[in-house]
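Here the complex is missing one protein chain, while the rest keep their positions.
Up next is chain A:
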């Protein structure tokens, strides 16, 4: 699996005896954009947390950018970043202060220039010196993206990147990620409930349900397999056990 930015093999995690992720295996090709798709409790966030090393698996292996994530996560973490609207940056620090702290943590060189560049790209200039806790949801998302982009990651993990954003801002954010991915060749793995977002951004989709992987393929392949016009219908078919893929027993 030389070309896999992420390779997961028989990964499992239980909480209080209840399996949250159950022996899943999948790979994410380098330079691709892949979605983990599934309903609430499907195991997406648990999987992403294990990929980041925030959570230790009960069993299985995780290789990220060629390294064993359980044994050598600190070799990988400087090359990876993460963004989620549910994990906020310290409210009392200004946007500039937060980016400065994280820039130092990630060892970003020429940090002031990098922050200035991101502030321009992500349109943060007007509120760069405002406390992060006083920003709107859209502004907070842009700041979280700036933090995730500080180290120009080779692998970007996004947990519902456009949740709570208005359609215009969400579209702008998706465009930003697409442009970054094309410009840098980075790999993106995102967890999302937004089917339109997944269809627009992703090359591959991994469908999760109750901790397991129930299907995988490109959005077009999944649509064809389930005989549906869009991913939302495929998602509902899987979530409600409405039909099996064409050709399946």
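Methods note: contacts are C-beta pairs under 8 Å (C-beta built on N, C-alpha and C of every residue); 3 or more make two chains touch, one makes a residue touch a chain; residues count from 1.
The rule is short, and it goes like this: contacts and distances are computed from a predicted model.
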item: Among "SnoaL-like domain-containing protein", "Transport permease protein", "SLBB domain-containing protein" or "Na+/H+ antiporter subunit C", UniProt-listed name of the chain not shown; value: "Transport permease protein"
item: From A:26, A:82 or A:127, residue that would touch the chain that is not displayed; value: A:82
item: Sole contact to the chain not displayed, among A:54, A:137, A:179 or A:220; value: A:54
item: Missing-chain contacts mapped onto chain A; value: 15, 45-46, 49, 52-56, 74, 77-78, 80, 82, 87-94, 97, 100-102, 104-107, 131, 147
